[in-house]
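Here you go, one structure.
Every protein chain of the complex appears in place save one, which is left out.
As written, the chains take the letters A, B and C, and residue 1 is the first residue of each chain.
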Amino acid sequence: MLKAPSPRALVLLACLLALFVALPFFVGPYGLKFATRLIVISIFVVSLDFLLGLGGLVSFGHAAFFGVGAYAVYFISSDEGAANAFLALGAGVGLAAVCALAIGAFACLTRGFYFIMVTLAAGQMMFSLFHDTDIAKGSDGAYINIKPDVTIAGHTLLDFDDRRSFFYVCLFFLIVALLALFWLARTPFGRIVQGLKANDARLSALGYDVYRAKLAAFVVSGAVAGLAGALFACIDGFVTPDLFAWRQSGLAIMMVVLGGAGTLFGPILGALAYISLEEALKTASLVGDFVSAHWRLGTGLTLVIAVLLSPDGLAGFLRAAPRVSRRTRAAPSRPPAAARKASTLATRTLSKTFGGLRAVDDVTVSFAPDLVHAIIGPNGAGKTTFTNLLSGALKPSAGEVLVDGKNVAGMPAHTIARRGVGRSFQRTNIFGAFTVEENCRLAAQAAHPAILRFVDARRSEDDATIAYALDVVGLSDRADALAGAMSNGEQRQLEIAMLIASGGSILVLDEPLAGMGPEETRRVVDLLRDLRRNHTIVLIEHDMDAVFAVADTLTVLALGRLIAHGSPDEVRRNGEVISAYLGGHAPQEAGA
Amino acid sequence: MSLILLQILNGLQYGLLLFLAASGLTLVFGILGIINLAHGAFYMLGAYAALTLTARLGDIFLALAAGIPLAFAFGAAIEWLFIRHLYKRDHLQQVLLTFALILVFNEIQQTVWGNYPLSIPMPSYLSSSISLTADLGYPVYRLALMAICIVLALVMMFVIQNTRAGRLIRAAESNPEMVEALGFDSRILFRIVFATGAALAAAAGILAAPVESAYPGIGDRVLIISFVVVVIGGIGSIRGAFLGSLLIGLADAFGKVFVPKFSSVLIYALMALVLVLRPSGLFGRQ
Amino acid sequence: MIDRRRIITLAGAAGATSLAAPFVRPSWAQANTLKVGLLLPYSGTYAPLGEAINRAMELYVKQQGGKLAGREIVFAKVDDESEPAKATENTTKLISGEKVDILTGTVHSGVAMAMAKMAKEDGLPTLITNAGVEAITRGACAPNIFRTSFGNSQVGEATGLAMLKAGVKNVVTVTWKYAAGEESVAGFKKSFTAGGGKIIKDITLPFPDVEFQSILAEVGSLKPDAVYSFFAGGGALKFIKDYAGAKLNEKIPLWGPGFLTDGVEKAAGPAGDGVKTALHYVESLDNPENKKFAADFSAAYGKAPDVYAVQGWDAMQLLRIGLEAAGGDTKKRPEMFAAMSKASFPSPRGPFKLGTSHNPIQNFYLRELRGGENKYLGIAAEMLADDTTGCKLA
Partner (left out) sequence: MNELLEARGLNAYYGASHVLRGVDFRVGRGETVSLLGRNGMGKTTLLRTLMGLTPSKSGDIRLGGADIRGWRPSAIARAGVGFVPEGRGIFPNLTVEENLVFAAREGADGRRDWTREGIFALFPRLAERRTNWGNQLSGGEQQMLTIGRALMSNPALLMVDEATEGLAPLVRDDIWRTLKLIADKGVAIVVVDKNLDDLKALCRRHVILVKGEVVFEGSTEELAARDDFVRSQLGL
């Protein structure tokens, strides 16, 4: 999660701010314009960092929104008189947001490298649109002859043609953009965006619509980039299709990484460093003719050295030492009063085929409320596929999944999660970059899984939920630990805590005991017994001792088919089960 | 009708050349996990090296024979100097470093060879054209180029499928640490793979040089299109790169003639279509 | 031992210094010097053009003893990288950073558009030394902006006249889909169709795509009398070679504005033999100015001059006329601009004068590439003026 900048970083930022505020008084017009451009580029890279550094979505076509923002000012300006500045900037933001919505609607369907490529392609298409067609004067660019201003009743209050006031306008917007994005990162929405980077599968399983979350982040980031573009157009009143070119996007990514991705302020340092370095190396009077003639070499080598020396970017040098804080919190013994979302889970003739393989074959089973139901079976029996069907991670080929009697088959995972089905994964699945508490907060927030929430309105309620969840699994004293650095067992406990915090009342747990020692196993078994009071638990587990210790019913799958279902005693005596699976391992009944 | 046949030929020829460039990119990306923006620069250096080497050795094929080992050594050196520090780092830092390498390579090109477009002579025995239609000839060199690309593609696929080196490469693609634990030095393996990628890009540049000439910025376009090919084919898949290249080549050839207005966005549209139908590319693993 | 901390400190110091660069600029301007700003591509594809322009300008000033109208000339150079997105910034660097008295450049049309806008706002005497984008001497013309090169359509128009003269009737045009290409083709069409020629098809491909095979197949199937093509630099070279490779050159002559062959004469080799172009300059032009210019330029740089060098050379000639009229004082702009507008002088390219919109009125020559050299074939169009549509100067 985004941390507040360290004291050192704050001092540096304050110095920079002071420097920039004072700058117009002691530099010439070129220096002022240079600084203005620097600030505008800073807004652009900060917007990219929100998407790339916080959301983990690497957009290689971000210049498209910058370019569209710039062209919006061109569209709104006329040669008759100055356009309204608010209108012009608003048009930049608006048009960029619309474009981001359109491009993002497609790009957000993809992930990873494919996302990079789709955004790159989108940027190139925008470039072609403006370069090859006449919508805005084509390849050689277009003029904005009269820059926007703010005129009220004949009085020009602010004229973008005035270099100094325009400089302050840009500086103002940089500060606003930075603070706004900082604030946004710490709202429920921002938490979800950062969850995207940390673990989007988990986010979906908590009930968030990952696609919408990505799209929202994409639009927010695109809109801010549009603002930067609109300001850029006002610097000189010249817009060109090259603003869209992939190199601009590449440069922006480079500045973000150079400065330190995921810090929001770091990219500003990156932009400052890169642009100044290039400028300095090109200035013959400063570095001599030889160096200035080969400035690319100098810039390239400097960047290489920068990458090798500082993996975390320039901001990495300003990081605060990690603080270990141990808060103790009052552990409530009672669960927060929350309406139980669902009780019964059932399937009807559920099937899933992969190619020719019937991984789950015509399974009809019902899991009654407030019991622990264990699903066992040999490897390859289709157990994990079955859980994936229950949670919506996979769509069934045929049949129904019923939550309280309503068929949810075919619904996306997050919708099923919202109906109260929480699941854990075979491989532990948490937000490694978040603290334990932040993990749970993101889970608790999922009780109201809207993406665009900017106020922690239910903060105290969530606090109580989190405290309860952590207490139940025994992680209360680990609330501030970084989840990714905890042991495997603790991570499993955390995962269950998240399910509880998210309000899931039907818990589907895929091998929660895998990799746990006997003591941890016992703790989790006790936990499951405890949870049974007000949760329906479906459990896949190989640890037969634990299964027989905790399960109220057993469901046995083999080769995708249901071969037995009933109480542990019934199943234990089932000959088919013994030959297929248990062998000599079924614990004997006491005294027998 | 003959126009269509011609365009098929043109598309295949362009696609095969693309394959040579893209196969190296997909190998490096698939196995080392490195997003190598400098891949196009290797192509560019290949084209310029072809110039110098043909001047020295007299024939483009001798230049190819000399250029491939040179490029391999150069790639190995780049890996040793820079790339090996990036394996455990974020993709973004790879982007940053390889972007910086583009700047450096461009400067080297400008300093060593200058900025005038330069021509690389075709071997005289291949410089004629055969007549395909009454009005149109097809340069023999291009046909030879296709043949060489096909041979190289077959050799590559054979190596990957049937040899020890190929098994090693496939194994490293899924689990490099395990390859190391089984007694193979992954440092050397990675260096070889990166150098192979560089050599493939340079080979493409050398072979293309007599028809393409050498001029600044020649690598940029190849880079972007190669990435599109890698995505269409599926990351790390040589077969995918082959199919993707041919698809792009054909789409480009037909697009320019039949939908000239949209030819610049056609390959991206094709990529989008493939990603909608198969989100991990044609041969990519989920 | 250099430890990591030390490196970081050093890097920090270097960073701080570079931060200051745009703000602190050593100024050496003395009272009598006149600073001429050169906004030119010194890197990338267009760098050879920038270099030629730069060299001719320096050579001219050197021959004048380093002075024009009594003012000592110093040059301030900025590499525009042919990058329009940075163009206004780079122009400002010359205007307000270097505080040049005269602005000159550039090659890339998009960059020139940005440069012209800044120049128009500032009123600084400005000489366009190559970019042919029409707007600069049409809709966006200005009293302080002068062009010593050409207008895109002007060259196309001249080529069209030459092709009519050669008896060409049916033509296919091929160019990149960008403004320079479209303007060139438009100029060509204007004169060619007016003279009874017929355009069979306009083929464009995305800039800067150089995969020509498929469009060549199409050209072959269309069977025109000739092809009019506008390409430049590496793209032009590849087009010429591919055109010959497809054996099209044997049946369908390749025509175009001179940029098709300029700079790639040698590289094109036998493939270029027979390509006919029209341009406002040819190396072998037989006039005293050109003979002297070619000899001096070759002596200075070991290389024959080209059209770009001539454009740079004439920019200095024009500047000298303006400066002399103003007595060396660039503040006396009306006098300076009036003299420059009316200027008429012998140039290596033949007689040179400016039209009302400050675009040259000049001869265009028909040339044929053969054996790595553009041979002079005759005059394609005599003292051809460009359209002044939209320009309110008079």
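A few notes on this one:
The rule is short, and it goes like this: a residue touches a chain if its C-beta (ideal position, glycine included) is under 8 Å from a C-beta of that chain, and two chains touch if they have at least 3 such contacts.
For clarity, every value in this text was computed on a predicted model and none was experimentally measured.
Within the full complex, the chain left out of the display is in contact with A, B.
Touch with the chain that is not drawn comes from one residue among B:112, B:178, B:259 or B:276, which is B:178.
Among A:209, A:279, A:462 or A:520, only A:520 touches the chain that is left out of the view. Annotation for subunit B: contacts to the undisplayed chain at residues 164, 167-168, 170-171, 173-175, 177-178, 180-187, 285.
Residues of subunit A in contact with the chain left out of this view: 377-380, 485, 487-489, 511, 514-520, 522, 542, 544, 581-585.
Basically, only the chains that are shown with their structure count from here on.
Looking at the partners of subunit A and subunit B together, the chains they share are C. Relative to the centroid of every protein C-alpha atom shown, the closest chain centre, again from C-alpha atoms, is found for B. Distance from the subunit B centre to the subunit C centre is 35 Å, each centre being the mean of its Cα atoms. Note on chain placement: the centre of subunit A and the centre of subunit C lie 50 Å apart, centres being C-alpha means. Listed for subunit A are residues 128, 132, 296, each touching two or more other chains.
Annotation for subunit B: residues touching 2 or more other chains are 106, 110, 264. Residues of subunit B that touch subunit C in their complex: 2-3, 6-7, 10-11, 13-14, 106, 110, 114-119, 121, 129, 131, 133, 135-139, 141-142, 211-213, 215-218, 221, 252-254, 256-257, 260, 263-264. Partner subunit A is touched in their complex by these residues of subunit C: 4, 7-8, 11, 15, 17-19, 21-23, 25-26, 42-43, 77-79, 83-85, 87-89, 92-93, 95-97, 109-110, 113-114, 117-118, 133, 135, 140, 177-180, 182, 206-207. Of all residues in subunit A, only 52, 58, 106, 109-110, 113-114, 116-118, 120-122, 124-125, 128, 132, 246, 250, 253-254, 256-258, 261, 294, 296-297, 299-304, 307-308, 311 touch subunit B in the complex they form.
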